[in-house]
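What follows is a single structure, written as structure tokens, with notes after it.
The complex appears here minus one protein chain, its other protein chains still in place.
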Amino acid sequence: MDHISPVIWQFLVKWLTNFALLPPEASKVAPQMDALLFFMVLVSLIGLTIVVLLVVSFSILYRKKRHPVAVQVEGSTLLEATWTIIPLGLFLVMFVWGALIYFRVYTPPANAMNIYVVGKQWMWKVEHPGGQHEINALHVPTGRAVQLTLISQDVFHSFSIPAFRVKREAIPGRYTTVWFEATTPGTYHLFCTQYCGTNHSQMIGDVVVMTPEEYRKWLTRSDSGASLAQDGERLFASLSCAACHNTRPDARGPSLANVYGAKLPLASGGTVIADDAYLREAILNPSQHVTQGYAPIMPTYQGQISEEGVIALIEFIKNLNSDYRIEQTVNTTEMPPGSEGAPGGKTPAAKGKVKP
Amino acid sequence: MSENTIVSLPDQATARIPKDNYITRENGLLSWLLTSDHKRIAILYLISITFFFFIGGALAGLIRLELLTPQTDLMATDTYNKVFTMHGIIMIFFFLVPSVPATLGNFFIPMMIGAKDLALPKINLLSWYLYMAGGLLALYTMTVGGVDTGWTFTTPLSTHYVNTNVLSTGLAVFIAGFSSILTGLNFIVTIHKMRAPGLTWFRLPLFIWANYAASILMVLGTPVLAIAIVLIALERTLGIGVFDPTKGGDPLLFQHLFWFYSHPAVYIMILPGMGVISEVISNFSRKRVFGYTAVAFSSVAIAVFGFFVWAHHMFIMGISNYAVLVFSLLSMLVAVPSAIKIFNWTLTLYKGSITFETPMLYAFGFLGLFTIGGMTGVFLGSSGTDIHLTETYFIVAHFHFVMVGGMLMAFLSGIHFWWPKMTGRMYPEKISQLAAVVTFIGFILTFFPQFILGMLGMPRRYASYPPEFQILNVFSTAGATILGVGYLLPVLYLIWSLRYGAIAGDNPWQATGLEWQTQSPPLTENFAEIPVMDHEAYDYEWLEKQQKEKGVANAG
Amino acid sequence: MSGHNEQARHIVSPGVYLVILFALLLGTALTVWASYVDLGLWNPVIALAIATTKAVLVVLYFMHVKYSTKLTKLTIIAGIFMFLTLITMTLADYISRAWGSW
Partner (left out) sequence: MQDSSIHAANAALPAHEEHPAYLRHHFNSAEQQADAAGFAMWLFLLTEVMFFGGLFTAYLIYRNWYYPAFVTGSHQLNVVWGATNTVVLIFSSFTMAMGVWCAQTRRRRGLVLCLALTFILGLSFLGIKTIEYREKIEKHHVPGFHYSLQSFLDPKSNPEVYAEYHDKPLEPDMARHTELYFSLYFLMTGMHALHMIIGIGILGFMILRARAGAYTTGHETFVVNFGLYWHFIDIVWIYLFALLYLISRH
């Protein structure tokens, strides 16, 4: 074998020893996905074998030398029906099976911990609720359902973790979600799979799966001093949201305590569940999301808060279990909206505000 | 007649190419550039398409070279992005879409239905000029800096986040779209209005059915692409906001409009190829296509269902989950007619009398590769597995199996099959069989590893990649080299055959189509007198009787 | 052949054109009037219904489709069908997005 270049030879050996059809299965959904994939591969192989076997055996049996005169055979309705119905049946099985997996991957369980991901050209910014920030990396514990809430700041990106068999597009202007439960500790690839411009191929990173203890250690190690909700609180104060969203009887806006997940009656009729997407819309396009009983006077914050800022605000609102915290912010910012540019000696500089 | 072939050539010592034919009728460059003869326009198309194919091929070569190593060493990422974008645009809009229809279709649709020309000959010429204008504009774009949006022009990347030549590329695609609309329109009118007496719909060769179905897609789909491109251009220049999320627009709307054309477009590309395969398999097994009606209707079914599945390109992109279910289900349905076709072609071989000339070898290649390509399409149509496989090399491998393994094989099969009719001379058989085998091997080696790469999760459109994917990429690049040889060979020997090929005579393959019942190369008006069709398509017994009578007449 | 020829291109008389013209003008007046009346949900329905009636009149008489071959009629139906497919299937996505995730 010396006539093969040693480098290639080494490569071959290395590859053959590590040969795999699929990346490691590191999430709970991965084995389910793989089962369907193997089923499909199997069906394809059987189909291909049938076609190839037929073609080869006909080619041998009926080659001109052996079978000089063709016998004209018209079609057969029975056969046509057979190869219409059997593939159709198989495809429908694949459809249902696939739909079940799709349903599973994109329906997070209620108790999932939420991590925010903002995609921008060309990096992934990950925001943990505890205030840990990561770039092009994602640390998650095993044995716990993790929901990712994704959004893009510019173009379409796609957050892909092949080892988990999950992938979701990060869309400009809209939240998308995906969830997984990691099972095996290790470091796995994180890719942006939607072409997003020049450095698309550099928008990659690592997903680090840790045992719950190590994860806890990592969390304390990467503490940034303030949780996401605290960031949101500062922003809430510096934007003077509490000027209207407070608990006074004459408050111009609804109180935000316990609003997350609640069913809100809308001024335009109908109700809506106040989830992340709704809260984001209500901040950026408030007039279309007015709660019943309030006047549509809230100004739009489009262009004034970055996506991270919106995330921090949502996280803040999510954690509002009582009006106490809002009252705190009211006390620190007693000024009408519009004059929030006043020297904020009392409010610490809030992250997430777009500088004019 | 030999035992291994159906080819029967006239006595080479006495045979001559007929003096009066469409090539010799008029001379000079202008007689070609201003021609309205569908056969000459087909030749113009053939030359220009081949030109664009090799440009697209060269770009593919660059892509494969870059991917030989995990790092970006041959070109910078932005260059790489421009290269794969141009590869996609040229191959899709300037090769695959017009390939079989504009060359073989243009040449043979009128002949197969016994007409003197297409219904609108001047429009036909216009569509070639539009095609060239679009193509040259695309090349111009490439020389002045290229474009790096990917052939899908995804918004808001293409409208707000790149500074490259999106406008001129868009214009090129827009113009090429017009060319394709006019070709499709011309075919539909011709097939409806110009059929020879006696040629009913169910006597038409399946090549006609397939092209008819593809033409419907061209006429109904392409305008939507046109408006999508117009909107992109206006969004870029004036900021109309229709696709701009910051202005309340929805960037996904662009993808709806784009894929409304571009999904049917893959059927525009593959259907005419399927038509070629029907002709070739029938002819080289001397049998009527098994289940003629089923194959004919499956073409139409593909065309109709092909319009209802476009959103399966957007399963993970934020369309509603309900839409995902509907489009996934419909995508499963559109796979069925393709399966029907595969089995009908296979069963056509049953009790035939099979020979293995080059067109047949390519057709066998098509059968195998298209089966794989089609089946892997189901992987992507099923919403669950699509999550893992979409946007990876699995997609790349899938559509190259369908487009290159399917369409290009069919195109080469058709070119070899009709070469004697187009030029009056045979191609050299042995070397062309070799080329067919080389192409097949090169193809498998190039694209099969990409399935595994995709399953492993390697994203598409990456200039650099994690090192563990290298070995499969090396395979793929090695295969591409072989594939390149496989494509270069036919160009060389086909050109050689123009002068030195054996004289083919009217009907070297003993084929039944009307196009074979006239001289080769044909007269400008195709037939000395308008033929009357009095038998079914692929009626080899009729042909035998005909030849016997002719033999008697000649002897007498 | 001449008889066949005549049938292929039926000549519509100016009288018919005149009637259609007045019908179209009436439709225009009607649709403007209707838009000033508050009919709630029915406003767009009525506007589109009137517009469609007008379009059908134009197609049938001005464009001679009433007298043309089945092929022409089929072509038009195919076109309208694809037009509606594009709109309804795209809107299906947009409308069902509002239903929430499942």
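Order as written gives the chain letters A, B and C; numbering starts at 1 within each chain.
Heads up, the rule we're going with is that contacts are C-beta pairs under 8 Å (C-beta built on N, C-alpha and C of every residue); 3 or more make two chains touch, one makes a residue touch a chain.
Please read all numbers here as calculations on a predicted model, not as lab measurements.
Trainee: Touch partners of the unshown chain, restricted to the chains that are shown, please.
Mentor: Answer for the hidden chain's contacts among shown chains: A, B, C.
Trainee: Using the touch definition from the top, which of B:G248, B:P467 or B:G551 touches the missing chain?
Mentor: From the options B:G248, B:P467 or B:G551, the contact with the absent chain belongs to B:G248.
Trainee: Among B:L234, B:L333 or B:L434, which residue is in contact with the omitted chain in the full complex?
Mentor: B:L234
Trainee: Thinking of the whole complex, not just what is shown, which of B:V7, B:V162, B:V224 or B:V336 touches the missing chain?
Mentor: Here the residue in touch with the unshown chain is B:V224.
Trainee: Tell me which stretches of subunit C touch the chain missing from the display.
Mentor: Here the touching residues of subunit C are 1-2, 4-6, 8-9, 11-14, 17-18, 20-21, 24-25, 28, 31-32, 34-38, 43-44, 47-48, 50-51, 54-55, 58-59, 61-64, 68, 71-72, 75-76, 78-80, 82-83, 86-87, 90-91, 94-95.
Trainee: For the chain that got dropped from the picture, name the residues of subunit A it touches.
Mentor: Touch with the absent chain occurs at residues 284-288, 296, 299-300, 302.
Trainee: What residues on subunit B make contact with the chain left out of this view?
Mentor: Residues of subunit B in touch with the missing chain: 115-121, 123, 181, 185-186, 188-190, 192-194, 219-224, 226-228, 231, 234, 238-242, 247-250, 253, 256-257, 260, 525, 530.
As a working rule, only the chains that are shown with their structure count from here on.
Trainee: Give me the set of chains touching subunit A intersected with the set touching subunit C.
Mentor: Chains in contact with subunit A as well as subunit C: B.
Trainee: Name whichever of B-C and A-B has more C-beta pairs touching across its two chains.
Mentor: When B-C is set beside A-B, the one with more contacts is A-B.
Trainee: Once you find the CA centre of subunit A and the CA centre of subunit C, what distance in Å lies between them?
Mentor: 44
Trainee: Going by the contact rule already set, what residues in subunit A reach two or more other chains?
Mentor: Counting only residues that touch two or more other chains, subunit A contributes 103, 106.
Trainee: I need the residues of subunit B touching at least two other chains; which ones are they?
Mentor: Residues 321 of subunit B each touch two or more of the other chains.
Trainee: In the complex of these two chains, what residues of subunit A are touching subunit B?
Mentor: 8, 11-12, 14-15, 18, 20-23, 33, 36-37, 40, 43-44, 47-48, 51-52, 54-55, 58-59, 62-65, 67-76, 79-80, 83-84, 87-88, 91-92, 94-95, 97-106, 121, 154-156, 158, 160, 162-163, 165-169, 171-174, 176, 189, 191-202, 204, 302-303
Trainee: For the complex, which residues does subunit B have touching subunit C?
Mentor: 192, 216, 220, 224, 250, 253, 256-257, 260, 307-308, 311, 319-323, 326
Trainee: Which bits of subunit B are touching subunit A when the two form their complex?
Mentor: Its residues touching subunit A are 3-6, 72, 77-78, 80-81, 148, 150, 152, 154, 156-157, 160-162, 245-246, 251-252, 285-288, 290-294, 315-318, 321, 324-325, 328-329, 332-333, 335-336, 339-340, 342-344, 346-347, 349-356, 364, 367-368, 371-372, 375-376, 378-379, 381-388, 390-392, 452, 455-457, 459-466, 468, 470-472, 474, 540-541.
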